[in-house]
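After the structure tokens below, expect a handful of questions from me.
A single protein chain has been omitted; all remaining protein chains appear in their positions.
The letters A, B and C name the chains in turn, as written, and every chain counts its residues from 1.
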Amino acid sequence: MRLPSPLSGVVPPLCTPLTPSGDIDTRSLATLVEHVLSAGATAVFVLGSSGETAYLSDAQRRTALRAAVDAVAGRVPVLAGVIDMTTARVLDQARAAAALGADGLVATVPFYSHPHPAEAATHFRRIRDGVDLPLLAYDIPSAVHTKLAAATVLALAEDGTLAGLKDSSGDGGALRRLLVALRGRGLADGFSVLTGSELTVDAALLAGAHGVVPGLGNVDPAGYVRLYGHARAGRWAEAAAEQDRLAALFALAETGDPAVMGGSSSALGGFKAALHLLGVIDCPATAVPQTPLPDSAVRSVRRYLEEGGLL
Amino acid sequence: MRLPSPLSGVVPPLCTPLTPSGDIDTRSLATLVEHVLSAGATAVFVLGSSGETAYLSDAQRRTALRAAVDAVAGRVPVLAGVIDMTTARVLDQARAAAALGADGLVATVPFYSHPHPAEAATHFRRIRDGVDLPLLAYDIPSAVHTKLAAATVLALAEDGTLAGLKDSSGDGGALRRLLVALRGRGLADGFSVLTGSELTVDAALLAGAHGVVPGLGNVDPAGYVRLYGHARAGRWAEAAAEQDRLAALFALAETGDPAVMGGSSSALGGFKAALHLLGVIDCPATAVPQTPLPDSAVRSVRRYLEEGGLL
Amino acid sequence: MRLPSPLSGVVPPLCTPLTPSGDIDTRSLATLVEHVLSAGATAVFVLGSSGETAYLSDAQRRTALRAAVDAVAGRVPVLAGVIDMTTARVLDQARAAAALGADGLVATVPFYSHPHPAEAATHFRRIRDGVDLPLLAYDIPSAVHTKLAAATVLALAEDGTLAGLKDSSGDGGALRRLLVALRGRGLADGFSVLTGSELTVDAALLAGAHGVVPGLGNVDPAGYVRLYGHARAGRWAEAAAEQDRLAALFALAETGDPAVMGGSSSALGGFKAALHLLGVIDCPATAVPQTPLPDSAVRSVRRYLEEGGLL
Partner (left out) sequence: MRLPSPLSGVVPPLCTPLTPSGDIDTRSLATLVEHVLSAGATAVFVLGSSGETAYLSDAQRRTALRAAVDAVAGRVPVLAGVIDMTTARVLDQARAAAALGADGLVATVPFYSHPHPAEAATHFRRIRDGVDLPLLAYDIPSAVHTKLAAATVLALAEDGTLAGLKDSSGDGGALRRLLVALRGRGLADGFSVLTGSELTVDAALLAGAHGVVPGLGNVDPAGYVRLYGHARAGRWAEAAAEQDRLAALFALAETGDPAVMGGSSSALGGFKAALHLLGVIDCPATAVPQTPLPDSAVRSVRRYLEEGGLL
């Protein structure tokens, strides 16, 4: 399926449901796909950070992507994360994703090693040369510890290497300047800019972003679709009100006990606990070695869902 | 003069003009005050980061604040930065600022040392106890290397220690959640939230911030006043367009040669070069030990001013 | 082959020679093995950071490890790096390494995600449970952005999960305290502490470390063997003099052009250029997407080799 240019709307970065024994729960993944498509998602993003991709073996990645492609069944495009340390490894992930039917790829800059911007550009060019699918850059310095430079993005947009950007940098000022620069070069229409910052979606859309990839959109895709609709219709006060509600709901991502688990485990555990409480997935387990959410945290998640009107 | 509650509108963080020999140029500072007040600034912020406060001796700080208070002459409130390493030193700065007629104080968390949130709270409480002026917290982790925790801000808003926040963290998601939490506790109306992120002002206002403290507002205060007006009137598309123009203009803050100067020197040098080219200040010099902008950079600044319609 | 307990001496983290087309050059790798074994290396570490492991596909990793195991031919133990993002992936790498004949494994904490110390402990326990080979923790915060906590290392040493530590943290104070604590608990003799900080090997040995894993030891293994011998014999002044010579030689790791390549690329390129100039490997190429060393840098590498008495 051809990726729209630009890709717009709400593109949930799907969680990867697991069975109690840690296998991919493909049935729950299919249910999650329905959950977000019935709410109006315009595409799905499989194997992103919210999908615990960093935690999955290659076999698990393939299982999850195949299950998502099957469940989506061509109704919307499927973006696949190809998250790995450097070029050769990303190329292997990319070839596997292409073979499984992904409609577009999302790759970060190299990590573990520290790339120079020139090396980051080479990285994306080699990936694009190696696999014939639209390629989006995934700017997520909290995970990869390098901010993708605007000059690099602009050069790779101009020469056609990149079809878009998923911006999870949290740097709204840099995103603004990039959007202005893309428009200044006549590139804005064909280059998809998606924000991954789920708490400032109204702001990103006001600034000209085309769409949103919200982790919290696993839990409340309808909320993000409403927010997107308000923004596209110019109902900015309504968009902001919806964003406010979602910002309050985000508290469910911070219920974990900081004495035994990291912030990422708390967020991923919160999303899955919520999906379990909503009846979307069968089991809220997160991947090893993440500490599971304690019961008290799950109760807090339930409360936030109730306060957010979802339960 | 009593600080409005909440303080709203455009509050430029005034540059501190220097003579070629490095003294405070009080005449140029007075001209700068007229430049921003005639454009519609609702207050001024003296001795902030844009004011090169970190570079000024205590005597220079006093000279600058006195000159600003004199020039403003009671037309709008004067906020004074009291930037210093820890509580006792900030208290000394605060007493000096109060004596010189400041209407409100702006203090960061301790730096050099690394405070625990509980220690940051003690810090603000001691300052507030020591000087009878409204106190705003200045959240600027790029300078002080500690992000002010939302829970700390909320507690200090609730008990009346803080009258407001100048948020220069660049973390739009955290700002959003703070604004939602303040409203949830009924604190939003009396607690001033000002964004220092000059590239996402439309977003901050859409999220509920009361005002903006834009470094670039030294150069183009009228632009920020227009942006603020559009936002207040609900003309969000117009606000975004104005923000886009200002985002492009911000290129004047990045003209310096990275081989011999830091990013901060480049930005401060760019603001002052622009003010000099606009005829507002007599000399574009920045404080020692900053490397001055080379001529080629000044030519770039001129070009950006022309492209931005200011020259 | 059974890993000595503790493992001591000089354990070079082998570079991974590549052909001009980017394939593993197994013949050069075998020559490199002879280069270090003939100098007196007590073990080799394959697939570490110096081995560009982050850049290698899984197939390339297997090829390199197989070639190293073959070349070593049981003369010394072979440690294999099993560097990957999280537990499930590391387990896959570990099983592959075990199948190929590794005598011990070296694993980092999870990266991309940010583990809590409790989660890091779970990570190492699961790896140890899954593969029956001695496991060393690889503390390298410059790559994985988490410092392994001393309390975690001590707990995992005490319960037998870890057989040792490769400390590339550069934090000599923390290493000192860990060594003192290990001795205090009677664990020092059976728990291998190896420093990866090639510029302070005399210091680490004086503090009680058992051995060293020096990237620069690819280039000058004999120098590190002499340094180790002096230290073991209590000839500390001679050890320090040898360390000084090696510290000067390390300049060959910093010849790259910072305008187009990162520091890591410069170091890896410098090691390989030196090995090529010394006639050990056939081709100095580093893996994609690293920018190759320019000719001027290679001339500098040659000069440093001459000044260090190696050419």
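Just so we're on the same page, contacts are C-beta pairs under 8 Å (C-beta built on N, C-alpha and C of every residue); 3 or more make two chains touch, one makes a residue touch a chain.
Everything quoted here is computed from the prediction, not taken from an experiment.
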item	value
Visible chains that the absent chain touches, using the contact criterion stated earlier	B, C
Residue among B:116, B:232 or B:299 touching the omitted chain	B:116
Hidden-chain contact residue, picked from the options C:145, C:176 or C:299	C:176
Hidden-chain contact residue, picked from the options C:93, C:108, C:122 or C:197	C:197
Sole contact to the chain not displayed, among B:29, B:144 or B:212	B:144
Where the missing chain touches chain B, by residue	22, 49, 54-58, 60, 83, 85-89, 91-92, 110-116, 118-120, 122-123, 126, 143-145, 258, 260-265, 287-291
Residue numbers in chain C that touch the chain omitted from display	170-174, 176-177, 179-180, 183-184, 197-200, 202-203, 206-208, 234, 236-237, 239-240, 243-244, 247-248, 250
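Rule of thumb we're sticking to: only the chains that are shown with their structure count from here on.
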item	value
Chain contact topology (line, ring, star, complete or other)	line
Inter-chain pair with the most contacting C-beta pairs	A-C
Chain centroid nearest the full-protein CA centroid	A
Centroid distance [mean C-alpha coordinates] between chain C and chain B, Å	48
Where chain B touches two or more other chains at once, by residue number	none
